[in-house]
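In what follows, a single structure is set out as structure tokens and then discussed.
Yeah, one chain of the complex is gone here, protein chain that is, but the others are all in their spots.
Order as written gives the chain letters A, B and C; numbering starts at 1 within each chain.
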Amino acid sequence: MIDKRIGSPAAAVADIFDGATVLIGGFGEAGSPIELIHALIDQGAGNLTVVNNNTGSGHVGLAALIENGQVAKMICSYPRTTNSKVFPELYRSGKIELELVPQGTLAERIRAGGAGIPAFYTATSVGTPLAEGKEIRAFGGREYVMEYGLRADFALIKAQCADRHGNLTYNKTARNFAPIMAMAAKTTIVQASSIVELGEIDPEVVVTPGIFVNRVVLVANPAQESRLVAEGRTYP
Amino acid sequence: MIDKRIGSPAAAVADIFDGATVLIGGFGEAGSPIELIHALIDQGAGNLTVVNNNTGSGHVGLAALIENGQVAKMICSYPRTTNSKVFPELYRSGKIELELVPQGTLAERIRAGGAGIPAFYTATSVGTPLAEGKEIRAFGGREYVMEYGLRADFALIKAQCADRHGNLTYNKTARNFAPIMAMAAKTTIVQASSIVELGEIDPEVVVTPGIFVNRVVLVANPAQESRLVAEGRTYP
Amino acid sequence: MTMTAKKEKAPGWSREEMAARAALDIPGGSYVNLGIGIPEMVARYVPEGREVIYHTENGLLGMGPPPAPGCEDPELINAGKKAVTAIPGASFFHHADSFAMIRGEHIDICVLGAMQVSEKGDLANWSTGAPDAIPAVGGAMDLVAGVPTIYVITQHCTAEGEPKLVESCTYPLTGQGVVSRIYSDLAVIDLTPEGFEVAELAPGVDFDYVQQRTGCKLRKGNGLD
Partner (left out) sequence: MTMTAKKEKAPGWSREEMAARAALDIPGGSYVNLGIGIPEMVARYVPEGREVIYHTENGLLGMGPPPAPGCEDPELINAGKKAVTAIPGASFFHHADSFAMIRGEHIDICVLGAMQVSEKGDLANWSTGAPDAIPAVGGAMDLVAGVPTIYVITQHCTAEGEPKLVESCTYPLTGQGVVSRIYSDLAVIDLTPEGFEVAELAPGVDFDYVQQRTGCKLRKGNGLD
């Protein structure tokens, strides 16, 4: 029987290795798999390359993973937000590397990685510093920059509802990067707010088909990052 | 008020012009917008380039459009099926042009066109006659062929359910090419089996957001192509 | 529209008036993406009878106004990470689909803020290029590359009185030749092949006043004497 359910966040992230590339879902706190991130902090893998749109807030979740010194490099589009202190300090002191990618190019690179497209062209960033050193090519009289597909060892994402095959649905704008990150990782690890019987998710409304998912762990009442930040919480 | 509903298939296709490129949804009969195709036959635009996975069956729908002499060129992956007689005859007599594209490359070219990607690389067809004359490039030690995004003047597709904003859902494997064709056309024309009030389609289950749709016409009881073929029907 | 009592009200449009003026130029039926800050306020001023659909690049088409206090959903936010609502007819989708809407030229109009706009229509709005700044670009480069019509709402000058409309941007670019029209506190200014052209002046502001606060030569549009 195919059963991708796994008992705990700790078990779900146990094999993430030093030096791994890890896609982490979420746009700010929406869709951030905070319990999986905290399990990764407990687990301790280091020298990670992490892909996320941002760099976390306060001292929990992604910010705590960075603060804990586990991240060697961030690939993201917007590494600062109101409550983002951890990354800016490490970045200014040269202790963390940053690859800044326009948000749509980041999304398309992840989708391309998952879809077996090694490279594609986009008009985004042409004529800006972010296109420097990249190949520029004209199609139909307009210039485009070549960007590479992005694949990863692991993806950590948050879903609303899952089944044992790994079929997923999401909640509102918490969907964001999760479906494409699920496609682009060798091992996709999901925390789901509910797990239902096979067949309970209508095949028409599955957003991420189970083929893109390796492990599903139930986190029935996920923490809300902004609340933890407001309370001044830290992790670990 | 945004209201994309239009009264009849004839009104929906009235402005398709001679020489237009037209994406037509469907994989065989599943998802084929047969009433829109028949309206296009009545309308009479010629010298069309038509993109569809196949070339139709019998003497109705897409096959009838071809038989009526309106199609100068087909772009497709599989131009022959059991009941496909029209295209093969015209092709052998040199009266219609064929651009044969692997099915996944065809889908990706349409998706790229709709997503503003002018070109991308794929391993599909490398080392085969379908890669001849195309640019080959190695990434990570493997060879890939460059393929171009495909955009069109019109798309004709079939949906299950629509609203006045053009939000769409589909039925089972009739979904196939429709969502990506809707993205890739300047004007996307939809025949929907039902039209509901705004808000009746759950925002989580919308497959094609209305931004990709220009016109929606209600065809409550669409004809079933295989039944028409079995009955020996012809159009017009 | 209240001003501090400490200093005399400067001539020109308030933030709200700039947003309202921009809203006039958005036709009914448009698909629109609004940047963070003053651009967000445009949604409040859509003229009666026009239906406009707002896109937020984090995966929502049909964004509605902010929720009532206490009704915020941390999983229903906009690109500025503020709580929003979804209108009837809304849809959720993932980031690649969202930026397909942008890059594929499906969004009709985008309204953005600016640090600098050059007379060639170049926009700089993501980085001062300062060595200690944390660079952060978000979706700005995708929006200016993919959306056919880019409107800018901006104060005409910086807080230090430096012109933001310039011959050439000194800050790193967001995109080249992308801006169509600027709504500043002093004027509505079009980008034309010949550079900046003043289409409309704010009440109490004359052409010379705007020219003095602009880093390059302005032309008068047809609407001006």
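Assume a contact is a pair of C-beta atoms (placed from the backbone, for glycine too) under 8 Å apart; a residue touches a chain by one contact, two chains touch by 3 or more.
In this text, all values refer to a predicted model and were calculated from it rather than measured experimentally.
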Problem set entry | Contact list for the unshown chain, restricted to visible chains | A, B
For this session: Kindly state which of the options B:Ala119, B:Ala178 or B:Ala192 is in contact with the chain not pictured.
Result: B:Ala178
Seminar exercise, completed: The one residue from B:Ser8, B:Thr128 or B:Thr234 touching the chain left out of view is B:Thr128
Exercise. Considering the entire assembly, which residues of subunit A contact the chain that has been omitted?
Worked result: 1-2, 111, 113-117, 163-165, 167, 183, 197-199, 201, 203-204, 206, 209-212
Exercise. When the complex is taken as a whole, what residues of subunit B touch the one chain not shown?
Worked result: 27-31, 53, 77-81, 87-88, 91-92, 98, 100-108, 110-111, 122-130, 170-180, 207, 224-226
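Here is the rule we use: only the chains that are shown with their structure count from here on.
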For this session: With chains as vertices and touches as edges, which is it: line, ring, star, complete or other?
Result: complete
Exercise. Which chain's centre, taken as the mean of its Cα atoms, is farthest from the centre of subunit A?
Worked result: B
Exercise. So, what's the distance in Å between the C-alpha centres of subunit B and subunit A?
Worked result: 34
Problem set entry | For subunit B, residues that touch 2 or more chains besides their own | 115-117, 203-204
For this session: Note the residues in subunit C that touch 2 or more other chains, in rising order.
Result: 60, 86, 92-93, 96, 99, 102-103, 146
